[in-house]
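A short write-up of the structure that comes next.
A single protein chain has been removed from this complex, and every other one stays in its place.
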Amino acid sequence: MISLEVSASPLTGSLLAAVSWLAISGLALIPAANAFIARRLAFPLGALVGLALAAFGLQAIWLSPDQMTLPLGLPDLPFHLRVDPLAGFFLMLLGSVSAGISVYAAGYFRSETVQRLTLIALQYHVFLASMAFVILADDAYLFMVAWETMALSSYFLVTTDHKLPAIRSAGFLYLLIAHLGAIAILLCFGVMHGGHGDYTFDALRAAHLQPFWATVAFLLAFFGFGAKAGMIPLHAWLPEAHPAAPSPVSALMSGIMLKTAIYGMVRVIYDLIGGVRWEWGILVLIIGAGTMLFGVLYALMQHDLKRLLAYHSVENIGIILLGLGMSMVFIGFGHPVAGALGLIAALYHALNHAVFKGLLFLGAGSILHATGLRNLNDMGGLIRTMPKVAFYFLIGALAISALPPLNGFVSEWLTFQTALQVPILQNSVVRSLVPLFAATLALAGALTAMCFVKVYGIAFLGQPREAKHPAHSPVTGRGGDAGEMERFGMAWLAASCLVLGLFPSSFLLMLNRICAHLTGHGLSDQALESSWLWLVPTSSVQASYAPIIFLLVIVAVTLLTFLLVRRFYHGRVRFSNPWDCGFPEQTSRMQDTADAFGQPIRHVFGPVYLMQRHMPDPDDPAPRFSLKIEDRHWYWLYLPVARLAEYVSSKIALLQQGKISIYLLYSFFTLIALLVFVR
Amino acid sequence: MEITLVLGIPLLGGLLLALVGHRRWAPELNSAMSLLTFGAAALLTGRVIAGGPMMAMGEQFFVDSFNVFLVALTAFVAFTTSLFSRRYMRIEEHHERVNSHRLRLYHSMYQLFSFTMVLCLLANNVGILWVALEGATLSTVLLVSLYRTPASLEAAWKYFILCSVGIAQALFGTILLYFAAEKVLGPGGTSLLWTHLYEVRHQLEPTVLSLAFVFLLVGFGTKVGLVPLHNWLPDAHAEGPTPVSAVLSGLLLNVALYAVVRSKVLVDGALGRNFSGGLLMGFGLLSVVVAAFFLSRQKDIKRMFAYSSIEHMGIMTFAFGMGGPVAAFAGLLHMTVHSLTKSAIFFTVGHASQSTGTQIMDQIRGLIVQSPTIGWGLAVGSLAILGMPPFGVFTSEFMMLTTAMHEHSWATPFLLIALGVAFAAIFGKVQPMVFGETTAHRLPHPPALIPVFVHLAIVLMLGLYIPPYLVAWYRQAAALIG
Amino acid sequence: MNPSLASQAVNLLAALLLLIAFAMLSQRRILTLIRLFAWQGAALAISTLIVAYSTGQTHLYFSAALTVLLKVAMIPWVLHRLIDRLNVRWDVETLINIPTTMLIGIGLVIFAFALAAPISQMANAFTKSTLGIALASVLLSFLMMIVRRKAVPQVIGFLAMENGLFFAATSATYGMPLVVELGVALDVLVGTFIFGIFFFHIREQFDSLDIRHMEKLKED
Partner (left out) sequence: MTHLPGIAFQILQSLFVVLAAPLLVGWLNQCRAWLQNRSAPSILLPYYTLAKLFHKDAVIAHNASPLFRTTPYILFGCMWLAAGIVPVLATDLPFAPAADIIALVGVFALARVFSALAAMDIGTSFGGLGARREMLIGFLAEPAMLMTLFTAAFISGSTQLTTIVETLAHREFVIYPSLAFAAAAFLMVLLAENARIPIDNPATHLELTMIHEATILEYSARHLALIEWATAIKLFAYMTIGIALFLPWGIAEAGDWKALPLAFAVLAVKLFFAGAGLALIETVLAKLRLFLAPEFLSTAFLLAVLGMLTHFLVRA
């Protein structure tokens, strides 16, 4: 029962936060004045709750685990709640990121009709609450309930604009794959349970599994949660569903919901199953690398901004999986310290991705609101109409491109450092295998940079490609830049990008605490006692990185140069038209399009894609070049499965041919057969 | 006393409505009678909770923790359905699909049907149970053909023939049972009473009982809709008026399953569990898998949900077949949540097909636009029946699956695959009906949706919190079933 | 009457019952079918009487009377009226031709006997073989329902099945409790009437009682 004397504890606190989210969604249902509530009250309140939750989570990281049970749930399995450092970390992630997104949403949804808005507010906060409960859950039943509620509420959010067929099919695919994943997870719990005790996580922890069954449980968990995380080959729903949702929701899904899948993986594999084996790690590495490269390569081919971002979520999940895989390999070979480093890298990247992907989706939302455009090929020059959004988006783009001194770089740097620990491994094959994955990571990083040069350059720089840029937004009627609420939300996330990038060592300590609690081993003391300036994963001799100094120096020298130039040389500037290469009729249509930007990639990685190109014929008055890129997985995985089911059901349908004599015959034979069986 | 009330009121109602069923206020009378029945059932439940099992009319009727909650459930669903049928039938009348004569038939038969249901549940005498179950067929068969369309006639005919033949097998089973019991209890009335049979069930002749169980299983199983005896079910559900489909799915199947379980317990006493349990699990699994694959081919919405009923009956049968406290608990819980959810779904489906003027799913679109309540009811109901948390169906399925995983792990892959296929099928068809550009029109009378949301609310509650007394109740029943 | 005689009589009647069942299986003409059904009912009634007399189970007299009333008089009359009104005389072709059906039927009888044999051992004094015969006639009627294509013969098959059941009830166990028998009788009666109603409905919808018109509802 909830008792008041522990009401200060982070567990109660976060429980209250989750409940108050539910309360807010209930509030949105109050028919009287729900216009006011939904428009002005719900989302800001939600943001405050998010901050509170973040605070409790942060507190929980430094405290010892805390448990409680609620008088709800199954008769002999009431809801168990538990907060330990790992859960605390993810609660903090959920709270802090959702706070920014909620503030943004408060401004973003203003222009909706009351009815839709009420519905959105309801589902939005149920979604948040269910994610909180996923993290708080300490028994299989509550976990499954929260998990599926999360899927359900997000599904309804995705299908907000249900009149578009594409969105409907996206939602269907999403919920279907989510449900199949959930079935796998349920089965995994069953396997872990092994037939004794109840289904609390403590019991599952205690259960001892044969190596074979442990591996089975691992596979089920990996693919069950992977389906939610959008790892290949179960990713197909992600690039469909995330763009379909309203932008703040896309931000939630990409930023946070995917991380709950990561949380589930870590919780089940490291905590519940335990006894990590290095073979598992290899599998995770392979799938992770595949996911990463697939994601970024397909992202480069997109011209729908939100779809592109969704593919990048796939990529980043791959990066996180790389970190996890490496840590599993190291732990499996009995090097927990290096393993801890890998886990830290993965978790750090989870946090970073939540922040910058959230930011980017919000930016995309602002573009959508201001111009009504999602197709990059129509955008251009937005930096002039919406400079603030452009600034925040730039930060996000640099962060996701893993450029120093922003946060994306830090986590990839840590992942590289983990890979560089391989000399301690005994198995020489694995030893030479792991750096290869580091190489793929390097490749993916560079490709991401290219992709975001494309996005930023096409969307914000240059000139509008199509003349159909409305001066005033078709949605909000407001021209130019985003409103205050939106900007504030984005600023919050952009600031967190910087903080996470500049003060990594303090977060390192935090994450180290989590690993120590989870795997029993943390980083080396030398790594931990270094000053807050320096990020030192193992020892200062091996590697170190001081983003602050880095930033200071780069700013200093740049300013110095600037001042010198200013000081010694005149600042005379003439403005003129851009140089036209002697070809006077320059139109904005002559700029590179997003598809054109991807062309070298198509050339280099041709075999990866399934392309249908339509070349315009030479004497075409209005030549149009069209390109369709399809996902191969459809053809070797999804469609065959669908066809198989179709085939089986068509065969089974032969049972029922409408002839009553035949039906009687069935009963007759059943009777006879049973009688024979009995004799 | 209460037992007499519970049995008497619907019977009276049936006779009454046979006279006045065509009047303007007949629907209200119908609901009123159902309400009274429900009240009586509630009283009865209270008595049983307070005073434990009881007998009536010279041991011919009895109540124990197993059937009392089914009585309560039956009376409740019958009541809510009558509320729904009030509006529904008015609209049908407005669309001129039924005239006053048929309404009279309908109302009177509705009451008689609920009478046979409670009779079935309360009967202590296997013979009377049989009679009541056959009576249920007789009272509903004319309702299935109420619209007199070729399809409805065909459906009714199949329903009648298949169920009567099936039930005839059950009678033979009963005779064999009597034949065996007579040896122990001697001739005369007592040797067909459940209560007495239980006491001597370990002395009954195994070979006879195994034969008897086969006949009973085939007989009652036909009514439960176990594959391959299920063929009447989709037709009957699809062609009858929707309230009838609702009570067929929500009540009749439950009651038939109740009969099967009763006889199972008896046979277990004589032969040990794994004989009957094995049979039940086999039938259950077969039904789940086959029904799941049937689902994806459906065009008619009511037909689809009829198949889903078969699937869920299979799940319950499987659970009871596994036996043991947890599985039996799960089975009972699933009985409850399924009948609530499924009837709620049929309510919304009924109004949906009225507002679009068709039962063909491809022509039902965008319900949520025309009438949000119908749309949301259908969407939420379907997700609930598909075993989505936090609804109660998931609760029972969770308990059932987790038990199956370590007691009969071979079966779980089939069950899970079937569940997955069913999800894809039903959800893939429901979503476009709920969303998108609408094809629906306003209804002449406001739809009756309070029952829908009451049912769904209860199911939701059962998913998150099962009241203690309910738990105790299920536990006793589960102990009884073993 | 001494038990052995009684048992012989009952066995004789049982054999008669089975014979009639076979006859029905082979009979195409509906009027004859009805007549046969009536005869079956008569045989049933007589055997019930004998059992009643020789065991002194008084309520069996009652059920014998019930049988006569229903199955010898009432239902045949109703059916007769029906087919006159609907003028269906013939059930032209069956799904499986008659000889094959007979062969299957013989197989069923053997199966039924084999099934009933162990039980008959423990059966009471003088009705050893009756249970097997009852089961056999039930299965035969089932078979008849399967192979017939017109609605009326199907219904007759169903009623014949009820006969078999009754026979099992009375001869194998000295009759079920009275309340049950009443109930069963009631159901049979109501059932017949509903069947009657159906005939008219079907007739007016499909203007024929051929059930091949009723194969529309199926999976395709």
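Should a chain be cited, it is by its letter among A, B and C, assigned in written order, with residues numbered from 1 in that chain.
Heads up, the rule we're going with is that a contact is a pair of C-beta atoms (placed from the backbone, for glycine too) under 8 Å apart; a residue touches a chain by one contact, two chains touch by 3 or more.
Predicted model only: the values in this text are computed from it and were never measured.
Q: Quick one: jot down which shown chains the absent chain touches.
A: Per the contact definition above, the missing chain touches A.
Q: For the chain not shown, which residue from A:Ala206, A:Ala439 or A:Val676 touches it across the whole complex?
A: Of the candidates A:Ala206, A:Ala439 or A:Val676, A:Ala439 is in touch with the missing chain.
Q: Just to verify: which one of A:Trp413, A:Phe507 or A:Tyr663 makes contact with the chain not shown?
A: From the options A:Trp413, A:Phe507 or A:Tyr663, the contact with the absent chain belongs to A:Trp413.
Q: Decide which residue listed in A:Ser588, A:Ser626 or A:Gln657 touches the omitted chain of the complex.
A: Touching the chain that is not displayed is residue A:Ser588.
Q: Identify the residue among A:Ala47, A:Ile262, A:Ala402 or A:Ile629 that touches the chain left out of the display.
A: Answering carefully, the residue with contact to the hidden chain is A:Ala402.
Q: Identify the residues of chain A touching the omitted chain, counting contacts across the whole complex.
A: Within chain A, the residues that touch the unshown chain are 380-381, 383-384, 394, 398, 401-404, 409, 413, 416-417, 420, 422-423, 428, 431-432, 435-436, 438-439, 442-443, 445-447, 449-450, 452-454, 456-458, 461-463, 534, 540-546, 549-550, 553-555, 557-558, 561-562, 565, 568-569, 572-581, 586, 588, 590-592, 596-597, 599-601, 603-604.
The rule is simple: only the chains that are shown with their structure count from here on.
Q: Quick check of your reading of the touch definition: is the inter-chain graph here a line, ring, star, complete or other?
A: Complete.
Q: Quick check: more C-beta contact pairs in A-B or A-C?
A: A-B
Q: What chain is most central when centres are computed from CA atoms?
A: Centroid comparison flags B as closest.
Q: Using mean CA coordinates as chain centres, what's the chain B-chain C distance in Å?
A: The separation of the two C-alpha centroids amounts to 31 Å.
Q: If you average the CA atoms of chain A and of chain B, how far apart do the two points sit, in angstrom?
A: Whole-Å distance between the two chain centres: 44.
Q: So, what's the distance in Å between the C-alpha centres of chain C and chain A?
A: So the centre of chain A lies 71 Å away from the centre of chain C.
Q: Please output the residue numbers of chain A that touch at least 2 other chains, ranges allowed.
A: 653, 655-656, 660, 664, 671, 675
Q: Where in chain C do residues touch at least two different other chains?
A: Expected reply: 115, 142, 145, 211, 214-217, 219.
Q: If you look only at chain B, which of its residues touch chain A in the complex?
A: 157-158, 161-162, 165-166, 169, 210-211, 214-215, 217-218, 222, 228-229, 231-232, 234, 279, 290, 293-297, 329, 366, 368, 383, 386, 388-390, 394-395, 398-399, 401-402, 405-407, 412, 416, 419-421, 423-424, 427-428, 431-432, 434-437, 463-466, 471, 475
Q: What does chain C use to touch chain B in their complex?
A: These residues of chain C touch chain B: 57, 115, 118-119, 122-123, 131, 135, 138, 142, 145, 151, 154, 158, 161-162, 165, 168-169, 172-174, 176-177, 179-180, 183-184, 186-187, 190-191, 194-195, 197-198, 201-202, 205-206, 211, 213-217, 219.
Q: Using the touch rule from the top, collect the residues of chain B that touch chain C in their complex.
A: 60, 125, 127-128, 130-131, 134-135, 138, 141-142, 145, 148-151, 153-158, 160-161, 164-165, 168, 171-172, 174-176, 178-179, 182-183, 187-189, 192, 205, 207-208, 211, 234-235, 238-239, 294, 297
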